[in-house]
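Partial complex: the chains shown occupy the same locations as in the complete assembly.
Which chain is which? They are A, B and C, in the order written, and residues in each are numbered from 1.
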Amino acid sequence: MSRNISIPGAIDAAAAMPSSALEADGITKSFRDRKTEVKVLDGLSLTVQPGQFASIIGPSGSGKSTLFHIIGGLLKPDAGAIRMNGSDVTGQKGRIAYMPQQPALFPWRTALDNVLLPRELSGMPKEQARDEARILMERAGLSGFENAYPDTLSGGMQQRTAFLRTLMSPQEVMCLDEPFSALDALTRTDMQHWLLDMWEADRRSVLMITHHIEEALLLSDVVYVMSNRPAAILQKIEVPFARPRSEALLHQPAFLALKQEISDRMRNELRKS
Amino acid sequence: AGCGNGTKAPAEESGGEESGNAPAQVKNVKVMLDWTANTNHTGLYAARDLGYYKEEGLNVEIVQPGAGGTDAMVASGQADFGISYQEGVTLARTQGVPLVSIAAVIQHNTSGFAAPVDRNIKKASDFEGKSYGGWGSPVEEAVMKSIMDIDGADVSKVKMINMGDADYFTAVKRDIDFAWIYYAWTGVEAELRGEPLDMIYVKDYSEALDYYTPVLVTNEDKIANDPELVKAFMSATAKGYEYAINQPEEAAALLSKAVPELDEELVLASQKWLSPKYQDDAARWGEQKAEVWNNYAEWMFERKLLDKPLESEQAFTNDFLPNTP
Amino acid sequence: MRMWWKDVWPPVVAVLLFLGAWQAAVYMFHIEDWILPSPAGIAREAASGAQGLPGHTLATLRLTLTGFVIGTAVGFIIALILHMLPGLKTALYPLLVVSQNVPTIALAPLLMIWFGFGMLPKIIVITLVCFFPVAVAAMDGLARTDRTMMNYMQMAGAGRWQTFSKLELPHALPSLFSGLRIAATYSVMGAVIGEWIGSDRGIGYYMMLQKSAYRTDRVFVAIVIVVLLSLLMVGLITLLEKRLIRWNAKSREVSR
């Protein structure tokens, strides 16, 4: 992991005030397509503090991936701004370590070379990164498939490869779009724990989209619940459970209650539309 | 093309459209040129547009050649007649192509080596040390050697450059000093441009090189199976060329009208230059001499330009020329 | 309207710049007219000496369109057949290459002997020119069909023809259009070459005559017409492509 690689502009603003690692401020976005116009985001705001683990939960099609595209600079918001460490980075690319919803692996690269891609992009020596990537792949249960091409990997294996690729990205803020959706329950739990371990070790800020309320509660400091399209933040939930959190937490009444609360909140939201 | 649509025919020739009411049979005839239309062909256009062919019961279509395909076209009977040249007929016949020359369009060889006057090439020995632009044929080198030998010069001192599609005027602008041209067209154009050139006619050096170019050809089949047609065609064609000989200006106008894309000025000047040369010293237009055929064929054979000697009596015939003396 | 203009001005400006540079070069290096006429000279000649040019142009255009349509159809059908029968593909590919390597000087006499002096030999020449890029591009495009979509299609029990028409063909369309654009570019020159092998009409015929009459300016008038016709063909193909491949060309609002 290369958590000590500094991103230009990341430090200078931080001195001024204890600003947030990532802030989306009043983001509004519509898609126009011939006659129809779809308003997707409607003044959405959220913040991720430095070293914080935040999750987003929201109905399918509400605009979560679109928000990530805006944060990543791929799309320009119609209104609002993205700030990192206090400076405006709206429309700037390459500021986040991003895991897309679809794996988007390059079919002409082996799994290992796909994992190495971010290192190549930041111009770092490939040889040393290769060993690191091998270790990561082994940890993710992919050993033996280093030289397999993506289309010979199973869906879940592709997703894990994409996850590793994101881990290899040097940026301070990680944005994960449903990173474990294609994994079986146990592999998923395993990956969650691993992610938590890594996060606790280096405290990169994380923003994760998930459909799994348990997952969100288990991993996050704060959970944002998104409304239906056009989306804004419906609720911001500070998760009160102490860390490190164990599997046992899943069965505690407080946990179950919070889970139920989020579930109900979303049910109401979905009913509305 | 001038469609002499008038008469009824059981259309034995290709694609005959029949209409009209004249009594005689009309035969469709294709003549294929050797190159784009020029003053070498005036007699054909005159015979067509003055109605000489129609008088003979022929409906003549003049066709532009494909990429060097005239001889094959005529030999295979796709075209009834065509324009070729003696060198071609000679080579073709020794390869078994059944072409027969039936008239010499121009009595003497009007081609030769030309150079802009500033290159100072006045005689064959001046070729030494100069660059020649040709098309890389062994015949060229042999001809050049022949005439340089006569002047006691060394052909190996001429730099031979294959200039492919480029024309004389372009070629002499760069690298090239002299090239082989037909005076009637290129030389006259040079006069018109005011770019004087020195001309060394090959015929002036050797009897053997005073060969016929161009000639009218047909194939052996046609001669054997339809001599009447050949006769009719030749008698009208001869009238056409006689018209061109006697009335150069009108003939030039005829050609310009038939092929309006041509440059009128060049056509007229060229025609005036060429008209007296069609028949020249011959008894009648089109006459061919056996010695001319033999001389040239022998010359070629000696220089290994032919695989085997030419049986010249089959290569040409004067039998179809009108008013045999 | 605005959009249309936005698409049109860059090439117009580029062409004008090109013509300007040409004119300047002719002027500055004193290039003589009969080597390379200036654009102004060409325009003057085109304006004055019409001389049946519209007729020639029309003849060539008709020949081009006919030949292009037949050529691309042949190319497409060959691609279709060879794609459906992969065994045949490896077998016949070399013959396709052969077809592109018989020079006109050898081909022309044969064509004329077999097919006479009509349209047919000329159309065969254009067809030979046009079919090849279309066939290669279409075959390659067809062979590159997305694997997951193909898997779905096969497991859904689609027949060979359904797989072709509903999956492989739409998937190969962009590639096919690459080939069509190349073929369209060549088609007019194909027609001109066709006319050279024997014709009494058309721009090719006109060009030959002017060439042998040393009228370089008129040769260039003919070239300009060839170029314009060719741009017309390419433009038509591009338009058709925009029509047919709308799902691909949609503005994605991706800021670079």
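Everything below uses one rule, namely that a residue touches a chain if its C-beta (ideal position, glycine included) is under 8 Å from a C-beta of that chain, and two chains touch if they have at least 3 such contacts.
Keep in mind it's a predicted model, so treat the numbers as computed, not measured.
Engineer: Having one representative of every chain kind in view, what are the subunit counts of the entire complex?
Structural biologist: Although only one copy per kind is displayed, the whole complex is A x2, B x1, C x2.
To be clear about the criterion, only the chains that are shown with their structure count from here on.
Engineer: Which chain is in the middle, if each chain's centre is the mean of its C-alpha atoms?
Structural biologist: Chain nearest the overall C-alpha centroid, as shown: C.
Engineer: I'd like the Å distance between the centres of chain A and chain C, where a centre is the mean of that chain's Cα atoms.
Structural biologist: Going by mean C-alpha positions, chain A sits 50 Å from chain C.
Engineer: Per the centroid of Cα atoms for each chain, what is the distance between chain A and chain B, given in Å?
Structural biologist: 85
Engineer: Could you list which residues of chain C touch at least two other chains?
Structural biologist: none
Engineer: Listing for chain A: what residues touch at least two other chains?
Structural biologist: Chain A, residues with two or more chain partners: not present.
Engineer: Would you mind writing out the residues of chain B in touch with chain C in their complex?
Structural biologist: 1, 14-15, 30, 35-38, 63-69, 72-73, 76, 78, 167, 169-170, 173, 185, 189, 259-263, 266
Engineer: Give every residue of chain C touching chain B within the complex, in rising order.
Structural biologist: Residues 34-35, 51-52, 104-105, 108-109, 112-113, 116-117, 196-200, 205-206, 208-215, 218.
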